[in-house]
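Just below is one structure, and these are the notes that go with it.
A protein chain is absent from this complex, but the other protein chains hold their places.
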Amino acid sequence: MADETAGEKASIVVFSGDMDKVMGAFIIANGAAAFDMDVTMFFSFWGLKAIQKGNFTGKSFFGRMLGLMNRGGAEHIGPSKFNFGGIGRWMFKTMMKKQNVIPLPDLIMKAQEQGVTFIACEMSMNVMEIGKEDLIDGVQIGGVGSYIAEASDSNFSLFI
Amino acid sequence: MADETAGEKASIVVFSGDMDKVMGAFIIANGAAAFDMDVTMFFSFWGLKAIQKGNFTGKSFFGRMLGLMNRGGAEHIGPSKFNFGGIGRWMFKTMMKKQNVIPLPDLIMKAQEQGVTFIACEMSMNVMEIGKEDLIDGVQIGGVGSYIAEASDSNFSLFI
Partner (left out) sequence: MADETAGEKASIVVFSGDMDKVMGAFIIANGAAAFDMDVTMFFSFWGLKAIQKGNFTGKSFFGRMLGLMNRGGAEHIGPSKFNFGGIGRWMFKTMMKKQNVIPLPDLIMKAQEQGVTFIACEMSMNVMEIGKEDLIDGVQIGGVGSYIAEASDSNFSLFI
């Protein structure tokens, strides 16, 4: 398969900040990269949480409140269902570990090692008061135009 | 870029009625239209809320109850997280305004001005008891077939 897909493109908008969906996005991204596809991930809105370092963010009152309620970082984000204030995150992590599923921080690292391009949505960063210094290394900043350019040229493009 | 993408197609199913996701859909639609792409948006289920005028809808008991709990209209819909009975909507609107993000009603108008085609899913309208008179002007009514026809011919197609 890798021969047939070499040089083909995939693009993924990571809009969700839920652990399960973000993991799904990275599993697909890593899978496509393993097929020698050229993969770009666009992190917008809640999806920025996946590529934050995990420090508290925000400058204005609303920005700080949002940073507090909605702390980013691959270690902190919870699943879309049954989180129950963090118990669900712990439960899923335990269940995944038992099955040797690669944890989210490692999936992110693996994607970077495989050359997946990470683009953070500038408008979302501004609205949510997340600065470049709040993001992990190796992330580019871009607008919707950079997504359209990739998506229109992709074999498949997903909104997650 | 606009030269390369001129005449290419994008299609978006707007299934979600959450303010943040609907805004994401319209930002992508407007971005693609700005690249001279031919863009079609299909509003189904909760996504119908985005193109409702905002009046209360429904005829049967369930229909009215749904119309009440789930009032449509670009001004009324709240974000997928942290809405807290409308506080979140107001907070995000304030944060977005501060960053000069185009508000949702203007994004919708801009999409129509740029020639984005709006199709409302007929089956969803029937189930949710939303009539053509409850929708903003310029919306076509269609079925799943009209989506498949566009999607199979699109450079990218998203489900939001």
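Of note:
As written, the chain order gives the labels A and B, with residue 1 at the start of each chain.
Keep this in mind: contacts are C-beta pairs under 8 Å (C-beta built on N, C-alpha and C of every residue); 3 or more make two chains touch, one makes a residue touch a chain.
Everything numeric here is computed off the predicted structure, so don't read it as measured data.
Considering the whole complex, the residue from A:F45, A:F118 or A:F159 that touches the absent chain is A:F159. Interface with the hidden chain, as seen from chain B, comprises residues 11, 13, 15, 44-46, 60, 62-63, 65-66, 69-70, 123, 126-129, 144-145, 147-149, 151-154, 156-159. Take chain A: the residues that touch the chain left off the picture are 1, 4-5, 8, 10, 20-21, 24, 27-28, 30-32, 34-35, 37, 80-82, 91-92, 94-96, 98-99, 101, 155-160.
Criterion: only the chains that are shown with their structure count from here on.
Averaging C-alpha coordinates per chain places the centre of chain A 24 Å away from that of chain B.
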